[in-house]
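With one protein chain removed, the remaining protein chains of the complex are shown where they sit.
Letters A and B mark the chains as written, and numbering starts fresh at 1 in each.
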Amino acid sequence: MTDPNPNRPIPETAVEVSSIDFYYGKTKALDDITLDIPKNQITSLIGPSGCGKTTFIRCLNRMNDLIEGAQLTRGTIRISGVDIYDKRVDVIELRKKVGMVFQKSNPFPMSIYENIAYGLRMQSIRKKTIIDEAVERSLRNAALWNEVKDRLHSNALGLSGGQQQRLCIARALAIEPTIMLMDEPCSALDPIATARVEELLFNLKENYTIVIVTHSMQQAARLSDHTAFFYLGKLEEFGDTSKLFMNPGNPQTEAYISGRFG
Amino acid sequence: MTTEPQEAPTFFAAEKNPIRKIESAVLLLFRLCTWSILIAAAAVFLTILIKGLPIIISSQFPFINTDFLTQSPETLHVFEHKGISYELADSDFRAFQEKTGKTIPSATYAHSGGGLFPAIIGTLLLVIGSMFIALVFGVLSAIYLSEYSKPGKLIDFIRLSILNLAGVPSIVFGLFGFGLFVIGLNWNVSLLSGWFTLAFMVLPIIITASEESLKSVPQGFREGSLALGGSKWKTIRRVVLPYALPGILTSSILGVARVAGETAPIMFTAAYAVRDSLPWEIERWSDFLSKVSWPCPTTFTSLVPKFLKTNTPNVCSMEQHWCCWSSCSRLLLFPCCYADIFARETLGNPLQTYNYGLK
Partner (left out) sequence: MESNSNKESSIKDILSPSPKFWGIRTEQWIKVFFFGNAWMSILILFLIAVFLFREGASFFSLRNGSHQLYRRAGLEFVEEFKLTQEHFTSIYRYLNEVRTNQINILREKGMSFQEAQEKCVEIEDYAYSFYDLSVRLGELTSELSDFVTTFRDQFLSNENLRDYQQTLVEAGKVEEAEAVQIDPVDFELIRTLLIEQREVYNETTTALVEDISSFRKTFPELPSGETQTIHSRFIQETDAFIASIPEHAKRLQEWDPDKPIGWSSSFTSFLFGRNWVTNSFWQDWYGFLPLLTGSLLVSAIALTIAIPVGVFAAIYVNQVAPSREQKIVKPCIEFISAVPSVVLGFFGIAVLSELLKTISGWPGLDWLPFFPITERLNAFTAGCLLALMAIPTIFTLAEDALDMVPRAHIEASYSMGATRLQTIIHIVLPSALSGIISAILLGFGRVIGETMVVLLCAGNRIIIPDISEGLGVMVEPVHTMTGIIAQEMGEVERGSIHYRALFVLGMFLFVISLTINGIAQRIVKRVKTTNL
């Protein structure tokens, strides 16, 4: 399945999700989801707890494969035209191109430098100059460089919560993915740290496709270009953020946004 | 924010570099290690089973060689008569001699004929007695540790000593039992000495297992009882302990496995190689506890010195040994393994905590 024309213009859709069903064992977690995630934009997924947002996002880089009994039973997810659940796809390579930041920051118990270098070392990149340059670049991209440039070799666990999360973002950026998946990245952060991260995301979207799960509708409204509303495993509505919030087409969406449930 | 992201990925194909191959090889190695352990263990188990089975099973009803299980060990006579070679136990041999009316010369092997009955009895007695003592002391300790104690240096010290006690070699227990019970308290080599030595050896397992069991009692039970005006002891006695007791008993089967299988502690405290009378064939009641003991199948103290002296056991004694060992080990292993698995299912592996508090 080699692309016959590697130089064609980059498609506008980064991820094409078509009619997927997803099960954890016997429980259906996602029901007939169809969604096109646009490239180089921020798409946010909103909805009440337990409605499949995290499940969905973990499908995109096949992190659900780590869970026993979890499987995609129907439909396809295509990234750049390739069905990522195809047997020929190497999931390791997939994850190098689709990065993830988790809800609770999880820096490795190593130095800041080593945390960021980790991904590069896994790809057998050993030259110090390359790694140094990548570390600085990622930290700058994550708006953390100025704060830690003097203590790159101190333990990452000594950073504050917000800094740790930004470190995790930097770590994910270091391997230069094209798509960044973020699962409620600010839920454990105070407002100031949240603001910093949001600013960061805003700057990143120029070069990365970002999908962010968020519990806060205000954050979705602030940040994203497109919003998808998930409810009980179904995609209720998807569209341009301002349109969705001003004029939701789906009554469920409207009820959620106006706070009548959630 | 200066670099361009890479060209959109065209294909998530696996890089066919040698590193991937090395990785699969290494993971395969790990898998081989795991399975080789299982194969080795199975080999041991099956060898003993297969070699010993023929002697336990007989072709007639009731399909078990009852003689073997119900007789005492006797001398084995190996001889040839009219061209046919025989192996007979002592009593059978004498009967044979009477029948033919001749005295027949034979090679004799001590303890290689007859059955294992006294040894089985001995093991049973030792196990029951020591488990009883260990349960009494162990459950009481566990009750303190789980119900009454407050975290602190003292408790840490107690837990530390429980773990250290679990790591003491069994032969040191044997020496200790000898020094304390046989000599110090003047109990001589007897059932009592054996009981207490084994009980002390198995105590850490019982304590840990009981504590796990007690911890699994929902806190709501205790609170409910206390809220109704029950005292702490009453709560334990009427609510906590009955609920935890089945778990305590099942997990103490692991202790049974250990007690039945240990040789070293009883070698000097409880076991005689040759004793002609069974525990109840004695004159006075007091003799029962103080003077009686028996070799247990696992210890086979009679066989151990024999093995040491005759470095190349001959065929006949080998056969007898095989069947003895196999029967004993199977008698032991089956309940042990069953208990093991059963206890694990019910208690979620108390062995983990037994194994030195890593959790």
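As a working rule, a contact is a pair of C-beta atoms (placed from the backbone, for glycine too) under 8 Å apart; a residue touches a chain by one contact, two chains touch by 3 or more.
Keep in mind it's a predicted model, so treat the numbers as computed, not measured.
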*Taking the whole complex into account, name the chains on display that the unshown chain touches.*
A, B
*asked:* One chain is left out of this view; which of B:95, B:128 or B:183 touches it in the full complex?
replied: B:183
_Contact residue for the chain not shown (choose from B:127, B:162, B:209 or B:241)_ = B:162
*Residues on subunit A that touch the omitted chain in the whole complex?*
61, 63, 66, 68, 92-96, 99-100, 102, 104, 106, 108-109, 118-119, 121-123, 168, 171-172, 175
_Missing-partner contacts on subunit B, residue numbers_ = 20, 23, 26-27, 29-31, 33-34, 36-38, 40-41, 44-45, 47-48, 137, 140-141, 143-145, 147-149, 157-158, 160-165, 167-176, 178-180, 183-184, 200, 203-204, 207, 231-233, 254, 257, 260-264, 267-268, 298-300, 304-305, 307-308, 311, 313, 318, 321-322, 325, 328-329, 332-333, 336-337, 340-341, 344, 351-352, 355-359
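Throughout what follows, only the chains that are shown with their structure count from here on.
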*asked:* Taking the mean of the CA coordinates per chain, how far is subunit A from subunit B in Å?
replied: 55
